[in-house]
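What you see is the complex with one protein chain gone and the rest in place.
For clarity, chains are labelled A and B in written order, and residue numbers in each chain start from 1.
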Amino acid sequence: MPFLENAWYIAAWSDELAEGKLHRKLLGQDILFYRRRDGSAVALASRCPHRFAPLHYGDLVEGDRIRCRYHGLEFGPDGTCAHNPNDDGPPPPIRVRAYPLMERYQAIWIWMGDPDAAADHPLSDEFSYLDDPDRYAVCKGAMMLECDYRLAIDNLLDAAHANFLHDDSLGSEALTRAKTEVREEGEFIHADRWAPNGAPSPFLGQFLGSFTDPVDQWANSRWERASLLSVDAGATALGVDIAEGIRFRAAHLLTPQTQTSCHYFWAAARNFSLDDETLTQQIAAATDHIFTTEDKWMLEGQQAMLGDTDFWAARPKLLAGDHAAVAVRRRIDRLIEAEQAGAAAP
Amino acid sequence: MPFLENAWYIAAWSDELAEGKLHRKLLGQDILFYRRRDGSAVALASRCPHRFAPLHYGDLVEGDRIRCRYHGLEFGPDGTCAHNPNDDGPPPPIRVRAYPLMERYQAIWIWMGDPDAAADHPLSDEFSYLDDPDRYAVCKGAMMLECDYRLAIDNLLDAAHANFLHDDSLGSEALTRAKTEVREEGEFIHADRWAPNGAPSPFLGQFLGSFTDPVDQWANSRWERASLLSVDAGATALGVDIAEGIRFRAAHLLTPQTQTSCHYFWAAARNFSLDDETLTQQIAAATDHIFTTEDKWMLEGQQAMLGDTDFWAARPKLLAGDHAAVAVRRRIDRLIEAEQAGAAAP
Partner (left out) sequence: MPFLENAWYIAAWSDELAEGKLHRKLLGQDILFYRRRDGSAVALASRCPHRFAPLHYGDLVEGDRIRCRYHGLEFGPDGTCAHNPNDDGPPPPIRVRAYPLMERYQAIWIWMGDPDAAADHPLSDEFSYLDDPDRYAVCKGAMMLECDYRLAIDNLLDAAHANFLHDDSLGSEALTRAKTEVREEGEFIHADRWAPNGAPSPFLGQFLGSFTDPVDQWANSRWERASLLSVDAGATALGVDIAEGIRFRAAHLLTPQTQTSCHYFWAAARNFSLDDETLTQQIAAATDHIFTTEDKWMLEGQQAMLGDTDFWAARPKLLAGDHAAVAVRRRIDRLIEAEQAGAAAP
C-alpha cells in the first residue's frame, strides 16, 4: 500500500532538532534535518546523488550547507549542489530533494508530496494549544511503534478499548457507554463522546479534587489528513458549563516509517495548574508509561498477528465502536487511491 | 511445501500447560492453549477476529472463556464469541477456530486439519508407555530446532549417524553394522535393527552392570503420521529373552512451527530401576545434552547449508542407511499431495 504523500506530517518535535543534524526515515525515505544559522529547519533527501553516501554523515558548513563526508560536495538548503571541491568550474547541476517544511506548534512539519499541492491542503490550526502557554501547560514525547500507522490511528479513535487495555488508568465505564457521534465535516472526521453524570476515569479523577462524583465528561476526537489526531477531553461538576471544567487537549501524531513501523508523537495540554512543573512531569511519565506498556504492546502484537497481511484482506469483524476508525481508514484509502490515480495521469 | 494438516500433532507436554495460558505457533498458525476449570485443555486460533489482537494477551474469565485484552470480546472453548461488552444485544456471530484436542500419555495432542477427518486417523496407542508408571520410569523434555521438521525425522530414523555424531555416547559398532529391516505396515513405517553378540553403546553399557559383554541389542523404530517416532531399544545378556533385558522406549515427536523451524518433544521410558529418581534426572540431563550439543547443532547446520532450497531439489545422494528416512519422506510427500488434492476438490 503506498503512503499518502500529499499531507503535512510531523517530522520531529522542535526541541528534538537543536543544533546539529537529525536523520529520520519517513514514508520509507531517508531524510536529513538540520537548522540554518537563523534557526530555521531544513529537510533534504539524505542520499548524496553522487555515489549515495549518507548526507547525514556530513558536516554543516558555511552557507547553511551540508557537506558530504565522502567527497565534500556541498548542498544548500534548497537541495542544489553549491560547491564541488574536487573539480574546477561551477558545481555540477545535481541536487537532492528538498522537502517543504514548516515549524509550528512546537513541531517541525514536513510535506512529503508534490510541493505545488501543499497550498491546497494547509495544516489546520487545531494544534495551536501546543503553543499557547497562557492557557495550557504542555508535556510531550515520542516513540517508535513497530506497526502500521493505521493500527495506531484505530487505537486512538476507539474509546472502547480503554476499559480493557487501560482498565486501571484511562477506563471510564460512563465514557465507554456513551454513544460516539461520528461526523465527516469536509477534510475532517470527528468522533465525539458526551457522558453526563458518571464516574470519571482514574486518570481524570486524580485531578478532580474539588469536584464530587459523579461528573459530566467528554472526549471529542478529530482526524486530519493523513494521520493527525486531536482529542479534547475533560470533566466538570454535574451540569456545570464545560468551560469551567478541567480539560485536556491531546495530540496524537503518526508518521509512517515503513509499512510496518511508525513514529508516534504525543502531547498533552491541560488547562489547570499551569505552573505546576512537577505535575507536568507526572503527566508526561504516566502517559508514556500507559502508551509504552499497554498500547504499544498491543499494537505490535496486532502487527505480529497480521504479519504481511493487509488489514482488509484479513477481513476484520467490525463492531459499532469501530465506526470512527473505519471512517478514517476508508477516507485514507480513498485519498491514496485518488493520489495514485493523479500521479499516474498525464 | 504445505504441511500435512490431517494429523495429530503434539502441542505440549501436559505439565507445560499448568494454570494460565500458553501461546505456540504450530504449522505456521498462532494458537492459544488454556485449561478449563475442570482441567481440560482448549486450543483456539489466537488472533481475535475483530481487529486481530493476540488472544494470548487476554485474560481467562468466567465460563472458561478467553477475554480479549483489547476490547473485551469473550470467546468460549468452542471458539464462538460468547460476550461483547461494548454493544447491547447478543454477541456478534463471530468465532475463532477451535482445534480438536486430546490429552493422553502426558501430552496434549492437537488435530490441525479438517475436524471431520480426525476419526479416520486416530492416534495409535503406541505411546502408552509414557503413562504407565508401574512398568516404566519416564523423563522428558522439549526444545526448538531451527530446521525443517523432516531433517529431524531423517536424523531419528537413521542409525548410521550414531557412530559419528554420537561416537562417545550412543554409538555402537554392533548396532551400526546391523541390517535395518524397513517395513511399511499400513499407516506405519518400521525400521528394525537386531544386533546379536556385540559391544553395547556407551550409553546402554552404563546400565548393564550385571551383564557381561558382549550382549544382544536391538533398536526398533516406528513412524506414525505425521511426525511421530517411537523407538524400542535395549539389550540382554547373550541369548537371553529380550523380555528379561533392559529396555528403553523413546518418543521423538516433532511439530512444525514454520517451514524451517520445529518443536521437538522427546521422552525416554526405561523398564528398570523405576524408583531411582536420581537416575531419571541423569538420563534426562544426558539426553538433553546429547541432543542439544550434537543433533541440534547438526540439524541446524544442514538447514543453513540448504537455505531455502527444498531437500529433493538439492538432490541428495542417498545411501543404503537412508532407506527408512526416505520411505517416511516419500510417504509424507504422498500424504500431503493427497490432502492438497482433496482440499482442492469440490
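In this text, a residue touches a chain if its C-beta (ideal position, glycine included) is under 8 Å from a C-beta of that chain, and two chains touch if they have at least 3 such contacts.
Treat the numbers as computed from the prediction; the structure is a model and nothing was measured.
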Exercise. Of B:61, B:238 or B:319, which sits in contact with the chain we cannot see?
Worked result: B:319
For this session: Touching the absent chain in the whole complex: find that residue among B:14, B:80, B:163 or B:340.
Result: B:163
Seminar exercise, completed: Listed in rising order, the subunit B residues that touch the chain left out are 154, 158, 160-161, 163-165, 176, 297-298, 301-302, 304-306, 311, 314-322
Seminar exercise, completed: For subunit A, residues touching the missing partner are 30, 46-47, 49-54, 57, 67-72, 84-87, 92, 94
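Here, only the chains that are shown with their structure count from here on.
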Exercise. If you average the CA atoms of subunit A and of subunit B, how many Å lie between those two points?
Worked result: 48
